[in-house]
Structure formats: C-alpha cells, structure tokens
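These notes are about the structure you will find just below.
One protein chain is absent from this view; the other protein chains keep their places.
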Amino acid sequence: MNSWGTIYRISIWGESHGPAIGIVVDGCPPGLNLKPDDFKEDLGRRRGGPVGTTSRHELDLPIIQSGLFRGKTTGAPLSIGFENSDTRSSDYDRLKRTPRPGHADWTAHDKFFGFNDYRGGGHLSGRLTLGLVAAGVIAKKIVEPIKIHSRVLRVGGEDDFQKALKEAVAGGDSIGGIVECRAGNVPSGLGEPFFDSVESLLAHAVYSIPGVKGVEFGDGFAAAGMRGSDYNDEIVDVSGRTKTNHAGGVLGGITNGNELVFRIAVRPAASIARPQQTIDLQTGKPVSLTIDGRHDACIALRVPVILEAVTALVLADLWLRSRSLRGGRPSARRPAVRVPEQQEE
Amino acid sequence: MNSWGTIYRISIWGESHGPAIGIVVDGCPPGLNLKPDDFKEDLGRRRGGPVGTTSRHELDLPIIQSGLFRGKTTGAPLSIGFENSDTRSSDYDRLKRTPRPGHADWTAHDKFFGFNDYRGGGHLSGRLTLGLVAAGVIAKKIVEPIKIHSRVLRVGGEDDFQKALKEAVAGGDSIGGIVECRAGNVPSGLGEPFFDSVESLLAHAVYSIPGVKGVEFGDGFAAAGMRGSDYNDEIVDVSGRTKTNHAGGVLGGITNGNELVFRIAVRPAASIARPQQTIDLQTGKPVSLTIDGRHDACIALRVPVILEAVTALVLADLWLRSRSLRGGRPSARRPAVRVPEQQEE
Amino acid sequence: MNSWGTIYRISIWGESHGPAIGIVVDGCPPGLNLKPDDFKEDLGRRRGGPVGTTSRHELDLPIIQSGLFRGKTTGAPLSIGFENSDTRSSDYDRLKRTPRPGHADWTAHDKFFGFNDYRGGGHLSGRLTLGLVAAGVIAKKIVEPIKIHSRVLRVGGEDDFQKALKEAVAGGDSIGGIVECRAGNVPSGLGEPFFDSVESLLAHAVYSIPGVKGVEFGDGFAAAGMRGSDYNDEIVDVSGRTKTNHAGGVLGGITNGNELVFRIAVRPAASIARPQQTIDLQTGKPVSLTIDGRHDACIALRVPVILEAVTALVLADLWLRSRSLRGGRPSARRPAVRVPEQQEE
Partner (left out) sequence: MNSWGTIYRISIWGESHGPAIGIVVDGCPPGLNLKPDDFKEDLGRRRGGPVGTTSRHELDLPIIQSGLFRGKTTGAPLSIGFENSDTRSSDYDRLKRTPRPGHADWTAHDKFFGFNDYRGGGHLSGRLTLGLVAAGVIAKKIVEPIKIHSRVLRVGGEDDFQKALKEAVAGGDSIGGIVECRAGNVPSGLGEPFFDSVESLLAHAVYSIPGVKGVEFGDGFAAAGMRGSDYNDEIVDVSGRTKTNHAGGVLGGITNGNELVFRIAVRPAASIARPQQTIDLQTGKPVSLTIDGRHDACIALRVPVILEAVTALVLADLWLRSRSLRGGRPSARRPAVRVPEQQEE
C-alpha cells in the first residue's frame, strides 16, 4: 500500500491533478530543528529546470500542518502538503480512452476498475515524489553524520549529457540514464537479516521512484563476471575497513562502515512527441497517439535528489531500528549521531 | 527482521551448524493438496551436485509439523523444518578470529556484539534458503496458473558455463553469474502503488538471497541507454497486450499481463582456496587466510530454484492481496485461479 | 505508531491547537460513492452540544484532498483534513509547568523529552477522533450490510443521565460512563487466529479512544461469575445460529454471524473545575491547580459515534482480509456485500 517503514514511517497521498499532494511522516524523533527553509534546497533540485525537464511550474512550498512546534519536531507525525496549482487537465482528457504506451494508464485503469483519477497519471505520478523529497529532508537530519550524494552518471548511454539530450529533444524523443548514489560516514551494523537487508530495503524504496528499472550495489552486474579473488574485499583492520569496496559497503545485508555505493537504471520518459500505436478502450480499435503537453525528456536528470531522499528514508529507519537493538552500545565503526538536547523549560 | 509478507507471510529461522533450520508459512489458503513428495523436485534442484557446487551432503527432508491435515492445508500456519546433520564445525572454528573477506563474518560479529553463531555463517548462511524453497513450493501451488521458470544466463561473463567453471575451480577460485526469471500467465493488476510495486517487492525478496548484487526488470540497465520511441511498448488490444515487452511485464509497478521478466547478478562465491588478506580480531594483526572446507565455486548455479521460490512468494502475496481488493471481480487479463473445493464431510 | 490496519489502513496526524488535524485512509476499494455530505451526520453526532460536552465551536468540515474523483473513491489513499480555528491557546499556556492530574501532560512531556506540543493535549487530544469518525464513515460504506449502533448505557453509575450530569456539572466535577456497541448482519468468519482475533483487533482500536479503561465482549466480566452450562450458547442450526448470545458474536476470536456485542468503560473527563494537587515542573514544588476553559464533563456522551467508527474500521479491515482468504467463496452466514459497479466509460 501507500506506506513504508518500520520506525520511521511514511504515508503518501495525492494525485497529479488533484488539489494537493502530501506525505505523513511518523516516527521522527522529537527535538530536531526544522523550518520551512530547510526544504528549499532539495525541493529546488527536484523542481529542476534544465533542458530535458518539464515546464510545469509549481511553487512547491511545503505546508507543515503538524508535528512541529516552536521550530522543533515534537515526536508526533508531521503532515506535509503541497498544493497543485498549475494543472491543465484538458491536456490529459483525450488520453482517457487511449492509454499511453510506457505509462501506467492501462494498468491503473485495469487495477482500479476504471475508477482511478487518470489525469496526468493520477496517483501514479512523478509529482508525488515531492513528498518523498520532503520526508528525505527530515531523514537526512536524523542520520546527520551520514553524507548522501547522488548524481547522474550517464544519459542515453553517453557521458556527454547535453549532446544526448539535445538530440533526443530535437527528435521529439526521450532518453534514459544511470544515476549513482553514495553515502559516506555510514555506521556499521545497519541492516537486518534475513528479509530486511540494506539491499532489500534500499531496492524496495528505490523501485518506488517512477521509471527505475534496475538497481545494483557495489560492482553490481559487473560482479557477475568476476572471480572471487578479484571481487572479495580484503580486510585491513579490526574496524572492518577493507582495501577495496567491490561490495559497495554491504556484506550479508549489513553495512560494514564502508561507503555505501549503488546505481540505478532509469528508463526513458514515457511521454514523447512522436506518434505511437495504442488502442481506443471504447472502440477497441488501434489508434496513433502523439503526446503534447509538458514532459520531461529525461527523468533521470530529476532523480538524484529523489534517490538521496529514499536512501535517507531507509537509513533513518535502519538507524532507528539499530538503536533499539543496541540501546546506546557503540560499534566498531559508528560515527557519533547528534542527540537533540532536552528542551529548556 | 526475519519475516516477510502481508498476507502470505513467512518467518525464517536456523543456523548453518545448529540442529535444524526451518520456516513458518502463514496465510496459506485452506484446502490445497500438499504432500512431502511435492517438495522433492525443487529441493533436489537446490541441493545441486554439478561441478561448482558444494559437497555438503544433507538429505533435506522437509518435516511438516503443522498446518497440514489429511493431505490438505488447513489455513493454519505450516511449520516446516530440516535437520542439519552433515555439519563439520571444526572447519570453521579457526575462522572465528579471522573474518573471511567477502563474507558476513565481520558484519555479523559487529552487529550482534560477538554473540552470533559464527559457524558456517550461522544465521547468515545459504543453507537457510532451503526454507525459502519450501515456502516457494507452496506458493507455486497458490498461484498455479502462473508458470515461473528461472535459469542461469551466464557464468563469469561467459556463456560457456563448463569452461568458465573449470577454469575457476582449477585456480582455486570462484566465479559469479547472471540468472534470469520469467513468469508467464501472470494476471494483470498485481502490485500496489506507491511502495509495494511488483518491482519493489520482488527486489526486496530477491536481495534476501545471499550473493545477489543486482536486480533489473525488462530491459533493465540497457533501458538507460535507450530512447522512449524504442523502449515504450505499444499497446495492441484492450486487454493491455503489447507489441514488445521492454518493460518486463510491469507498468507503474503493476503487472500488465505480459510475461514478467527480470535478471539478477550473483557475485562470485566468497569462499575461495586462495590466500586472502584479513585481520586477526584478537591481535589486530593482518593474517593471510586460505579457506578449506566444502564450498560452491559458483553460487549462481544454485540460485535458479531459489529465485523461482521468492518470485512465487511475492506473487502469492500479491495475488492474495489483490483478491482482497477485487473480491472476485475478474480483470481483463486474469487467468482463472483454482479455488480448492469444499471438503466432503 | 500513528497508523493502524492491514488492508484498510489509517494514518492519523495533528494537534489540538495546531493549524489542522487529519487522517489518511488507504486500502479503500475503488468505486464507492462518497461526497462531503456523507460525513455530516456522524461528524455532527461527534460535535455534540448537549449539557456535559465542551463549548469549543468548530465547523468540522472535511477537506478531502485525494482519493476521490467524480464522486467516487479511486482506490488511492484519501487524505481528509479538518481546520482548527477556535483555538484559545492562552487557556493552556500556564499549564505547561503544571501537568494536569488525569491527563497525559506529564507522560507526553516525559516521553518526548519536553518537545511535545502541550497546548490542549497536543497530539494526545480528543480532537483527533474527528479523523477516526471520518475514516469510520467510509468504513461503514465498505461493510454496508453490517449495521453498527452504539449508545450510552450509564452515566456515573446511573441510568438517569440528566440527573447524574447535572449534579457533576454543578459540583465543577466530571463523570464517567458505560457505552455499548452492537453490530448486526455481521458475516461469519471474520477474525484471524492467533493474534488478530475480532476481540484483539476491536480492543486494540477501541483503546485508542481517549478515556477508555475497560472493554468487554458479550457477558464480559459477568461471564467470570458464570457456569459453563449457563454461559455456553447452544447451537440451533447449521449456519451457526445459537439460542443465546453470551459470547457476543465471537467464538475462538472468529465471528459466528450473531450480533456482535461489546461494552466499554469511559473514565470521567480529566479536566475539572475543582482544585487538584499537582507539581510545578520548574520549581519541583506542589501547587494547587484549578482548570478553567472549555471541557466535557462527561466524555462518554461523545463516544458512541467514535466507537461506531473504530468498530467499522476493524470490521472493514477484517472483511477485506477475509476476501483475500475466501476469494469470493460465500460462507454459511455471510450477507451479500455490495460490489461497486464498473464505471461507465
């Protein structure tokens, strides 16, 4: 369903062309400093603007309606909403009968018996990642000593982004990309055998970002072509430090204190300005569809900040879970995590 | 933790060198025919035997202690256990101080403050996948019209398995591989937006298989290099059928009735007969470690039946969840699923 | 945490004196007719107004921001909010240092290290039951053939409500009460052994209503004084119908199709206009506290509609879960439940 997490728990809601979208963030420890400005940078990164991203203009101002009191989190759930204002639903009205290839139009229609809000993808829209980014801003504060950084590695199979993009846009086409995420200063001991390994939880969360079709950790698919003598990371000290980091910071599903490294594959944006074959759901006849409107040519460009956010969500949840296990006991490679001070009375 | 699932729910337990390992399977519908022989084929496939797999010999007979009555499931939890008999713990005793590179020895030691059962990887052992396979046998019955098939695509980057394996074993080394899974006859409408998409749940479960470092759906990482006009699957009829299947049967996290296709990367087995550098946890000094004992050279060879099992677990859970939503309502592309007949009184 | 449910899942947020309170309702089947007016009756019953209930005036208009499209539920989460307008926080400001006896002031302060929003009980306020009532309105639609009715049985140990109330209010005091809930037309087969019996889930949900200190099913505490020959409900037909209903409609945690009957004990409202002893958290010295402001003298009076709501939440969740098990198979005593029609295209 539309919620995720064991201790740090989020519930997402909203539709692309409804009045608003939002997220409820539960399990946030009390006493964190939080102000609307803290969301600015990441929300700004997500909104984008470069060539290849949509021209839909929204202010994306977070409306925090609970869980915050005098500039600090209270321990109660934070409800964060965002208004939808720049919705031109007529763009989508004629798409109702003709599901767009590569989109969730047909599957959403099928799953929800035709009752789904189909405008702009409805609930299955990239716009809902706004909520993920907002929840990620808070999660980053919770795991503060951990530094998460994500960037686009390749667009359309090339390292020259501008060229690849320009060509795609010129052709009325879209293009995929590869995005990497690295987290440094990660404490060892995060991740739960058997089913809640770091890889399991990260992949679970990451596949919630629309357009992701592959997730690999450390050497990932390349590891499948390697020998053990090349792949194994030799251990160099009692704190688990290793000579290399082919495993990407995770062994047996548990962090070893190395940098956490993983990459994702993002498919090309589904909406393109070229004619595509689809079906008219009413007549049952094939039709040719050309999609106008405002669309990203390369959704991968917008993914890094979202990827950081879901990574932060997972690490915050695992970190809070690990406190339950450890109860204050430090580990070999565990950076100090800020504990909020008792409020002055 | 060590449980997974919303309706079809499993809890795994056991250690490689403890008296037994097992699994509790909850949420299995009543009235399924089930007998010990039904486990034979898949457990046999997992046990393996070909070049490149371990020579540990276990009978792997499932001991079903609950949930089964007169040859049929009852609706109560099934407890399925397997005895460990062929355990030579002395093999591992000297490894206690010297964590093996590429293994979870150090992370398990760190996470559990040194209290973990370190023999043969303890709880973090491939032996526990026996339980997954057993739960998968039952899950396959639940989703019977769905046909799941998995196979090794490549070993060590090559398509000539025997050659690749022979060379690795000769060098005292191990080797990785790529395994594919395909599920046909999948009903449309499985998968939950936002956080429980088919990809999220499958990746979550698949990353619980020891050694998996990558998961990709449909064209996966190749999609990152494609254009939308090549990638998008054009729709050819009202039942959502498409001309191509680049998406691997999932759109917006929901199955569209196409074949479900995904691939995983399996790293080379961690245990190799070549000297590797590690640390003595007591002295803090570097030591050279050569691992004897019985080990797989290529764990990818053993993965297909396990991959089928976790795929069946996920599909069974999603299928049972979808019944809750649909309440008997058929979808455009939903194969009839056998409903067990009311028992004769 | 602040969420509940397996399939029909709610997440609650807000504080008594924050800008708004609300609830996110997930797992609602698509196609239910729902309009703002549908909430009027139950929200009105909750708002109350009779002698003994608070004089805080709020419009309590539900703002539905998602999950609803053209008058029908879509299958996506419904976000329902309510503005707080009539908040006089100054009433509470002086209470910050002096936790009110019988209230959660001290425990909330302690649990959240003093970061909690203490105004009017903050997150731990009866005002949040607005969200429960709203979610209950939808749940009642899901289980439509089930008829849930709740009423106050006794106030202050007496059956003459007005007299008991008048005396309490005159004395600047408050008073407790007993509330009963009955649900008719309940299908048999709801409830999950072992841990999710009907009684377990109902008690869990009911104890979330502020002020509840006792829950009993059927003959409840009186059953402890009975003999089996008096208590056992003799069975009169193959559909499980019984001569009597001492068990209150639940056997072995599963509904038997009889009327579901349970009662709850509600303690007297904590806020009273009489001086009470408490402590000044800053000086550590005892102080005498007299609570002004607007308060219920008898919160039991306001409970029936909330009790109906949480009962509906539980039954909706169990009903949707049972569809997963049954997949359309009818039971001996299962009333037909309306399946929303496929939307006209």
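Letters are used for the chains, namely A, B and C, taken in the order the chains are written, and counting of residues starts over at 1 for each.
The rule is short, and it goes like this: contacts are C-beta pairs under 8 Å (C-beta built on N, C-alpha and C of every residue); 3 or more make two chains touch, one makes a residue touch a chain.
Computed from a predicted structure; not experimentally measured.
From the set C:Gly18, C:Pro62 or C:Gly189, the residue in touch with the chain omitted from the display is C:Gly189, counting the whole complex. Checked against the full complex, the candidates C:Leu95, C:Leu201 or C:Ile306 give a single residue touching the omitted chain, namely C:Leu201. Of the options B:Gly22, B:Gly120, B:Gly225 or B:Gly257, the residue whose C-beta touches the omitted chain is B:Gly22. Of the candidate positions C:Asn2, C:Ser16 or C:Thr87, contact with the unshown chain belongs to C:Asn2. Looking at chain A, the residues touching the absent chain are 6-7, 29, 75-76, 193, 320-321, 323-329, 337, 339. Residues 1-4, 12, 99, 101-104, 106-108, 110-111, 113, 121, 123-124, 128, 154, 156-157, 168, 171, 173-178, 188-189, 191-197, 199-201, 203-208, 210, 212-238, 240, 242-243, 246-248, 251-256, 265-272, 274, 276-279, 281, 284, 286, 300, 325, 329, 331-333 are the ones on chain C that touch the missing chain.
Although one chain is not shown, part of chain B still touches it, namely residues 1-3, 7, 9, 11-15, 18-22, 24, 26-27, 30-31, 65-67, 69, 72-79, 81, 97, 111-117, 122-123, 281-282, 340, 342-343, 345.
Note that only the chains that are shown with their structure count from here on.
In terms of the distance between Cα centroids, chain C is separated most widely from B. Averaging Cα coordinates per chain places chain A and chain B 25 Å apart. Shown for chain B are the residues in touch with two or more other chains, namely 193, 325, 329.
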